[in-house]
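A protein chain is absent from this complex, but the other protein chains hold their places.
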Amino acid sequence: MASLSPSLKKNVLRHESLLLLVLLLEFAFLCLYARNFGTPDNLSNVVRHSAEIGLLALAMMPVILTGGIDLSVGSLMGLCAVLFGVLTHDYHLATLPAAAVTLAAGLFAGGFNAFLITALRLPPLIVTLGTYSLFRGLAEAITQGTKTYRAFDPAFLSLGETRWFGVPLQAWILTAAAASFYLLVHRSTFGRSFRAIGFSPEGARYAGLSVQSRTALPYLLTGLVAALAALLFTARLRQARADAGTGYELCAITAVVLGGTSIFGGVGTLPGTLAGIAAIAVLTNGIGRVPAVFKAGIGGELASLLTGALLLVALAGPELARVLSTRSAKISPSPKTL
Amino acid sequence: MKRYFRELSVAAALVLLLLLLALFAPHFYELQPLLSRLTAQIPTLVLTLGIALVMLTRQIDISVGSQFGLCAVLAGLVSAGGHGLPVSLAAALGAGAFMGALNGCLVAWMRLPSIVVTLATMVTWAEVLRLFQQGKFVNLAPGVQWFGLSQLGGQLTLLGVGGALVALAAYLLKNTSGGRHVYAVGSDAEAARLSGINPSAVTFGVFVLMGTLAGLAAVLNLVQSPQVDPKCGTGLELKAIAAAVVGGVAVNGGRGSLWGALAGLLLLATINPALTFLHVEAYWEKAIQGLVILLAVIADGIRSRRNLN
Amino acid sequence: EKTDPAAPASSGKKLTVAFMPKSKGNSYFIACEKGAREAAQELGVELLFDGPTNTDPAKQNEIVENWITLGVDVMAVACENREGISGALKKAQDKGIKVVTYDSDTTPDARAFFVNQATPQGIAEALMDEAARLCAEEGEFAIITATLTAANMNEWRKHIESRLAAKYPKMKLVDTKPCDDQKDKAQAEATNLMSAYPALKCIMAICSPAVPGAAEAIKQAGKTGAVKLTGLGLPSENRAYLKEGVTQSVILWRVADLGYLAIQAAVASGNATLKPGAKTFKAGRLGELEIEETSIILGKPFIFNKENVDQFDF
Partner (left out) sequence: MRQPLLRLSQITKSFGAVRALKGVSFELHPGEVHALLGENGAGKSTLIKVITGAHQPDGGTLEIGGTTVSNLTPTRARKLGIACIYQQPALFPDLSVSENIGLRLEGGAFFAKVHWKQRRKNADALLARIGAALDPETPVRSLSMPEQQLVEIACALGSGAKTVIMDEPTASLTQVEQELLFGVVRDLRASGAGVVYISHRLEEIFALADRVTVLRDGQSISTRAVRSELGAMELTEEELISLMVGREVASIYPHRGGSPGETVLELENVCCAAGGIANISLAVRAGEILGLAGLVGAGRTELARVLFGITPADSGTIRLLGRNVQVRSPQQAVSLGIGYVPEDRRRHGVILPMPIAENMSMAVHPKLFPGKWLRFEAERALGLRFIEELGIKAYGPEAPGGSLSGGNQQKVSLARWLATEPRLLILDDPTQGVDVGAKSEIHRIIRDLAAKGLAVLMISSDLPEVLGMSDRIAVMRGGRLVETFEGSTATAQRVMSAALRPS
C-alpha cells in the first residue's frame, strides 16, 4: 500500500495498535476456551449480527470527527423500517422501488439534521436529541405503536441469509462501506476538512474551507446508512416494526469511541473504528460461549461489563504510557468548537 | 435580555404550553395531582443540577442513571434492613460520592474523555445492579415514605428541598469563587491553569458532587413510594442531559445557567402530561417531544444566525 | 399415550437445554428461571440461561443463532416477537435442534410445542371481565402497558378491546399509556390519567411494574376504592396494596411452574419422549397436563386478592 497519511501513521502507533492487540488476544482466548467460537458458521454470525451497528458506526465516525454527534440514527432506522413496510404493504410497491424510496427518505432525514445544524447553527447534540425523539415518534405514530409489517418478498428476505463465496452478504456490504468511508476520511479532501472542522470550525472557515457543506455531508451519510441498515435489519428479522434499531446509536458511538476517535472531534481513524466494532462484536458473541459463563447465565451482562472495561483499558493504556513517559509535556487542549 | 435569550425562549415555550392547558384542560391545575407531578420531578431536577455543573466544566456524565439506580437500591436495602432514614441517606450519598469520585479520578487525573469513562461506568453499575438485584423490588421500612410525615407534609418538604437546592446551587455558582471556577475551567482549562485555578481539582470536585447529588436524588425518589424499582434509573441520564441542553447549557462548557436547566426540565416534564390532558394518543408522544425540543432551540438558532451576519 | 420425561437421553450424553427469557433482570422471568433450574436439576440436564438484558427482539434472534452454532440440543424460548424470531427458530429446527416456546409463542411451524400459561385470549378476557366486575360493567377505564411495541401486550390489548365491544357496551376505554416497564413512570401516568379523566373508574395495568406504580398513584390521589385497580403482576410486589384495598386484584399464573414446565417439555421433546400428536403430558411434580393441539396448558390464571395473596411466595 502507498504511504499512509501522516496523521494516520502517528495514531496507528498509539491507540489503534493497542486495540488491535486486545482484539487478537480476545480472539485467541475465545477460540481456546469458548465453545464452538471459531467455527465458520459462528464467525459468519458474528458478522451478520454486527452488520447494522457496524454500518452505523462507520457512518458515525466522520460525524464525530467533525466534532458533532448523531443520536438519531437508531430512531431513523425505526422510521425507515416502518416506511419500507408501509411502501411495500400499504402502497404495494415492489421491493426495489420501495428500497430506493426508503434510502432517499433516509438521506432526506439526514439532510434535515444537517440543515438544522449548519444553516441554523444549532448544536448537533440538541438537534439530534430532538430528531431522536421525532423519528422514533413518527415511526410509532405511523404504526400506532402496534403494527408490524411482515410477509416481504422472499428474495428480499433472503438477503438476511445470503452468502457469496461462503461469506455472508453483510460482510461484503460492511467491507464495501468500510472501504468507501476509509477513502472518504483518509484519502479525500473531505476527510481532511472534517478533521479541520473538528479541531476548529472557525479556523477551518478562515482557511477558506466550505465549512457548511462539509459539516452537512456526514449527517447526510448517516441518514443514508441508517436507511440501508434498516433494510438489512428488516431482511434479517423478517419484519418491520417501529422499534427497529432501539439503542443502536449508543452502540455505534461506543464502537467509534473505542476505536480511538475523540468525541471532541479532529482525532480518529477509520481502521480504529473497525477494530472497535470487531472488538465489541467478538466479545458479545464469544463471552457467552465460555462454559463457566453460560452455566452462570451471565453472558449478556458480562459482555457489557467487559465492553466497558475494554473502553477504559484501550483509552487509559496509551494515556498512562504518555503520562508516565513525559509527565509535563502537555500539548494544549484542542480548541473549543463553536 | 440578550444574554438570557435561550433561557427566555424555553421559558416562553413553557408558558405557552401552560396557557394551552389552562384553556383546554383546566383539570391540569388541580392541586393534589399537580403537587404529585411536581414532586415526581424533584429527583430528576437534582440530577439536572449536577449534570448542568458537569457540562459547564465541559464534561459529560452519562452514568448518572445507573448511579441513581444503584444508590436507590442500596438505600432501600439499608432501610429494609431496619435502619433509619439518616442511615440510608448516608449510604446513598456515600455510594454516590464514591461512584462520582471514580469517574472524577479517571477524567480529571488520568485525563480520559468523560464520555468514555462514564459510558463504561454506566454499563458497569447497571450490570452490577442487574446481577445483584435480579430485578426484584425492594420493600421499604414503613417510616421511610414521606420522611415519616403526612403525604402533604412530605410533598411540601420535597418541594422545599428541591427549590432550596436550586436556589442555593444557583447562588453559589454565581457568587462564589468556586462557582466561577467551574465556568472558568469549562471555558478554557489551560487558561484556568495559568490563572492559578486547578482544573483537575475542579473537575474532580464536580464529578464527586454529581455522584453525591445522584445519591440524594435517589433518596428523594425513594421517599415517594414504599418500594424501590431497581430499574428506576433507566434513561434518567438522557432526561437530565436533555433538560440541561434545552435550557441552554452549552455542550462545550462555560455557558449556561441552572435556571435555564430548570426551565428546560419543566418544559420537557410538562409535555408528557400535557398530551394526556389534551387527549392526544400516546403514540404521538415521542414525535411531539422531539418537535418541542427542536422548536425551543430553533428560535435561538435563528437569532444567533442573524447576529452572525 | 404416556410420556416419561425423566428417561435418560438415548445417546447417554448430557442434554444441553437453552432457556431464554424475553429479558433478563425482570422479576417475572427471574421466577421462571427458578422453576427452570429446578426442572433441569431434577432431569440432570445442562441448562443455559441467556437473553437480552432489555427487551430486544433482534437480540433474541442473535442469541438463538448463537445457540445453534454453540451446539445446544433443545431450546425453550419466550418470544418477544412472534414472526421476527420464527426464521431463526426454523433454522434451529433444520439443524435438528428441538424447539419449544413458552410464555409467548412464535408461529406454530417454528417450534414443536408451546408451553402456554393461558391463551392470550384467556388472559385478556380474564382481565376485562375482572375490570368489568370491579366497576359494575359501567364507566371509563384506562390501560397502562409496558411499551407500545411490546408484542404480547398488543395481542392482549386486541382481545381486551374485542371483549369490550362484545360484552360491555357501557364501558369505555379512554386511554392507553406506556410506562417503559418502570414503576415510577407508571405512577406518573396513573396520576395524570386520574386527573385528566375525572370520571375514571378503573385502571388496568398489564405489565408487572405498572400495578404497584398505579396503586401508589391511586393511594396518593386519595382515590383508594374510588378508582379500582387490576392487572397482571406478581403477588410479592402487590401484597401491601391488596391488603390496604388500593389494588382490588392481580391476575397471574404460577410463574415458577411455567419455567419448570417449559424445561420439562423441552427435555421431553429433546428425548423424543414427547412427540407431536400427544394428547397429554406428564410433567414431573405438576402431574398430567392437557395438550391442546400443540399447546401444553399450564392451567388457568389465578386471581390474587386480599384473601388469598398470602398463599403465594413469588
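For this structure, a couple of remarks:
Each chain gets a letter, A, B and C, in the order it is written, and its residues are counted from 1.
Criterion: a contact is a pair of C-beta atoms (placed from the backbone, for glycine too) under 8 Å apart; a residue touches a chain by one contact, two chains touch by 3 or more.
These numbers were taken from a predicted model, which means no experiment stands behind them.
By the touch rule given at the top, the unshown chain touches A, B in the complete complex.
The residue from B:A11, B:V144, B:A169 or B:A184 that touches the chain not shown here is B:A184.
Listed residues A:Y33, A:F115 or A:F190: the one in touch with the omitted chain is A:F190.
Checked against the full complex, the one of A:A119, A:A179 or A:A207 touching the unshown chain is A:A207. By the touch definition given at the top, subunit A reaches the unshown chain through residues 3, 5-7, 10, 186-193, 195-196, 199-200, 202-210, 266-267, 326-329, 331-332, 334-336. Although one chain is not drawn, its touching partners on subunit B can still be listed: residues 172, 174-181, 183-184, 186-188, 190-198, 250, 253-255, 309.
As a working rule, only the chains that are shown with their structure count from here on.
Remark: subunit A and subunit B have CA centroids separated by 29 Å (rounded to whole angstrom). Looking at subunit B, residues 127, 130, 281-283 sit in touch with two or more other chains.
Chain contacts: subunit C has residues 24, 53, 148, 178 touching two or more partner chains. Residues 58, 106, 110-113, 115-117, 119-124, 126-128, 130-131, 188-190, 241-242, 245-246, 250-254, 281-291, 293-294, 297-298, 300-302, 304-305, 308 of subunit B are the ones that touch subunit A when the two sit in their complex. By the touch criterion given at the top, residues 24-27, 29-30, 53, 148, 175-178, 180-184, 187-189, 191-196, 198, 209, 212-213, 216-217, 220-222, 236-237, 240 of subunit C touch subunit B in their complex.
Across the complex, subunit B meets subunit C through its residues 25, 27-28, 30, 32-33, 36-37, 40, 127, 130, 133-137, 139, 151, 221, 224-227, 229-232, 234-235, 272-273, 276-277, 279, 281-283.
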